[in-house]
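Let's look at chain A:
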Amino acid sequence: MNKRLLHSVLFFLLFTATFFAQTIEVCNSCEISTISQAVEKAKPFDTIKIKKGTYKEYNIGITKPLIIIGEGNPVIDGDNKGEIITIQSDNVTIYGLTIVNVGTSYTTDYAAIRVVKSENFLVQNNTLERLFFGIYLEKSNHGKVLNNTIKGDAVNEYNSGNGIQLWHCNNVEVTNNRIRNVRDGIYLEFSDQIEIKNNKSTDNLRYGLHFMFSNNDTYTNNLFENNGAGVAVMFSKFIKMYDNVFRKNWGTASFGLLLKEINDSEIKGNIFEENTVGINIEGSNRIDYTHNDFKSNGWAIKVRGACYANTFSKNNFLYNSFDISYNSNINDNVFDKNYWSNYTGYDLNKNGIGDVPYRPVKLFSYIVNRTPETIILLRSLFIDIIDFSEKVSPVFTPDNLMDNNPLLKPIDHD
Partner candidate 1 sequence: MLKILKYSFFDLMRSRWSYVYFLFYLLLGVMLLFLNNDLSKAVITLMNVIIVLVPLIGTIFGVMYYYNSKEFTELLLAQPVKRSSIFLGQYFGVALSLSMSLIIGLGLPFVFYGIFNSGAIWDFSLLLVTGAFLTLIFTALAFVIALANENKIKGFGYAILLWLFMAVIYDGIFLMSLVYFEEYPLDKFSLVATVMNPVDLSRVLILLKLDISALLGYTGAVFQKFFGTSFGFILSSLMLTLWVIVPTYFIQRMAKRKDF
Partner candidate 2 sequence: MIEIDDLHKKFGKNEVLKGIDLTIDNGGIFAVLGPNGSGKTTLIKSILGMIVPNSGTIKLNGTSIKKSWEYRNDIDYLPQIANFPGNLTVKELIKMIKDLRSTKQANDERLIELFKLQPFLDKKLNNLSGGTKQKVNLVLTFMFDSPLVILDEPTTGLDPISHIRLKELITAEKEKGKTILITSHIMSFVEEIADEIVFLLEGKIYFRGSIPELKTKTEQPDFEHAIASMLSSSYA
């Protein structure tokens, strides 16, 4: 309730401010032909309209509340000289700009748009190309990053930046952005209460979305495709991950989702499809995995190291090369009422639940963990035979790891 009140007050302030404000136009042939000039000239709460054209500018510092709107796709070309726009004031809006050629540096993280210690910012409908960092939010709260297109040309991790970066931020909404070919699509560090929705983060060098030391964040309905790894959540707590799609994250160290030292989170309604590893879990506890689809992954779930009190229920495991892999034979996690397409049991009492428990960890996955080259023997008859004997009397795999109520039909999640 408080938050809402705050929002309306802010909106009112903004609205009244805009009402009394002036509009400054910038174009190549206008009296004011550069953005820097316009910014300097403008009074707080003015609107700057940038007309169609190319503006060779960088280091545009904004230190007062302004609304900057691009009309007809104006292009700001930084000529690889450094940072383009730096915002150091509350209530700044950047709308409809195309920013290209951000400078690359090994010492300074140049961004196309940087927001520093500011509140109520809005970065919307911008296109960023040939960049180092895209949108860099630094100790800034209560802002929105909407509908931006970020297209990098990252080749190496060491000299490329992130699409959208949040550092020490709170209550920011990141919605409807399309991010491609950067290092991390979206990167969060020490940022809480962030909401990430409907973004498409694809073809990135490292992660589609990356959490570090960030808590109470939510991401929903995003698509992560063909990244080095889809999403990495590390050293974080209380993250909600709903209805996302993780696809085709292929490669030797590729995951749909990487969980490392994360606790008390919820993973629900996601689709993991054709990833080398659907979810890679290390040292993560008390996480609920429900209603997810794991389809045609190399490994649906790989559990490494200590993971306790996690629950996997009502998920569909469909045609994965391996359903679950463990690197130890101790298990403290619960698997219940999932559908496993590899299940071969029967249901005599016709209650839809298989009468024989399902063991999702195969001996072969243990062997492959040890000697990766053995993967070439996948689905060989010999492997089926040793898997079967391990199933009958488990030695290398956790013997209490089983789904006692494997479903006979895939779950319809609706």
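Basically, a residue touches a chain if its C-beta (ideal position, glycine included) is under 8 Å from a C-beta of that chain, and two chains touch if they have at least 3 such contacts; residues count from 1.
With respect to how the candidates were assembled, all candidates are chains of the complex that A comes from, given by their letters.
Since the model is a prediction, treat every value here as computed from it, not as a measurement.
Checking the candidates 1 or 2 against chain A in this complex, the single touching one is 1. Every residue of chain A that touches candidate 1 in the complex is listed here, in rising order: 250-252, 254, 274-277, 296-299, 318-319, 321-322, 341, 367, 370-385.
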